[in-house]
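Pasting in a structure now, in structure tokens, and then I'll have a few things to ask.
So, subunit A:
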Amino acid sequence: MTPALSIDKLRVVYDDFIALKDVSLTVAQGESFGLVGESGSGKSTLLRAVAGLAPVSGGTIDVSGQRLGKSRDKAFYRQVQMVFQDPYGSLHPRQTVDRLLLEPLDIHGFADTEKRIQRALDEVGLGSGFRFRYSHQLSGGQRQRVAIARALILEPSILLLDEPTSALDASVQAEVLNLLEQVRRDRKLTFVMVSHDLGVITHMCERLMVMQGGEEIERLEAGDLATRNVAQDYTRNLLVASEGFVRDA
Partner candidate 1 sequence: VTPADTLVQAWAIDDTITLDPAESFELSPAEFLGNAYDMLVRLDIDDTTKVRPGVAESWTVSDDGLTYTFKLKPGLKFASGNPITAKDVAWSFERVVKLDKSPAFILTQFGLTKDNVTEKAKAADDTTFVFTVDKSYAPSFVLNCLTATVGAVMDSKLVLEHVAPVTPTDDYKFDNDFGNGWLKTGYAGSGPFKIRDWRANEILVLERNDNYYGDKPALARVIYRHVKESATQRLMLEAGDIDVARNLEPGDLEAVSKNAELATTSAPKGTVYYISLNQKNPNLAKPEVRQALKYLVDYDAIGATLIKGIGEIRQTYQAKGVLGALDSNPFTFDVAKAKELLEKAGLKDGFSVTMDVRNTQPVTGIAESFQQTVGQAGVKVEIIPGDGKQTLTKYRARNHDMYIGQWGMDYWDPNSNAETFTSNPNNADDGTVKTLAWRNAWDVPELTEKTKAALLERDNDKRAAMYKELQQAALDTSPFVLIFQQTEVAGLRGNVKNYKLGPNFDSNFVAPVTKD
Partner candidate 2 sequence: MSDTTMTRREWLLTDRPQSRTQARLGRAYVTWRRFTANRLAVIGLGIILLLLFVAAAAPLLAPHSPYIGDLRNARLLPPSSTYWLGTDDQGRDILSRLIYGSRLTLQVIVLVAIIAAPIGLLVGTAAGYAGGWIDAVLMRITDIFLAFPKLVLALAFVAALGPGIENAIIAIALTSWPPYARIARAETLTVRNSDYISAVKLMGASPMRIVLRHIMPLCISSLIVRVTLDMAGIILTAAGLGFLGLGAQPPLPEWGAMIASGRRFILDQWWVAAAPGAAILIVSLGFNLLGDGLRDALDTRSGGQ
């Protein structure tokens, strides 16, 4: 079976700053893959490179066995979608939920827009009552649901998730994570998920990669974290930190 996503020696350079240094990774179909690392380590850059939003200057990306070129066509966007970190910044401030969801359908020329919008909203647990609201009339969790609905409406097979819950309260985070898990199960989606919260990553992903300074430093199974079976100091630090504050003796 061809992997859903396969990246080889991917390199991204902003001006003269190398944000991603020859990173390789393969994600099987239906798998959920996690990315962790400190701020600025290139996690978002990796996702954005796949989505065609970052300047790739080396390496290759294959999606379902297809090599991607410099520009992405419409067909690509029906396969790969992304959910952004900041629910407040990823929804157009002047558009209703309806309009937001209509846009992708319109671009791809779907006919049964009415039904699809309805279904998408139901799927993310937002009743039709939210359909004609503006983004500022929604809470953070609701916004992230809308973003997920928008990503799902084109029925992609791969979903890129860039810290989808880090801006949300813990209670809301749980709801969104549950929703993501459910759609993944229902639709047999492939996930690539970024988070700086190890708890979230182990909860959601089977495998993960630890990044630092634009490079991979360690590849782990989710279980390794629970058993503290890690090789790198950096990863260990992350683990310790996630436990909370420890007062020195």
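To be clear about the criterion, contacts are C-beta pairs under 8 Å (C-beta built on N, C-alpha and C of every residue); 3 or more make two chains touch, one makes a residue touch a chain; residues count from 1.
The candidate set was assembled so that all candidates are chains of the complex that A comes from, given by their letters.
This one's a predicted model, so the numbers in the text were calculated from it and none came from an experiment.
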item: Among 1 or 2, touch partner of subunit A in the complex; value: 2
item: List of subunit A residues in touch with candidate 2 within their complex; value: 48, 51-53, 72-74, 76-78, 81-82, 84-86, 89-94, 96, 98, 103-104, 107-108, 128-130, 132-134, 136-137, 147, 150, 154
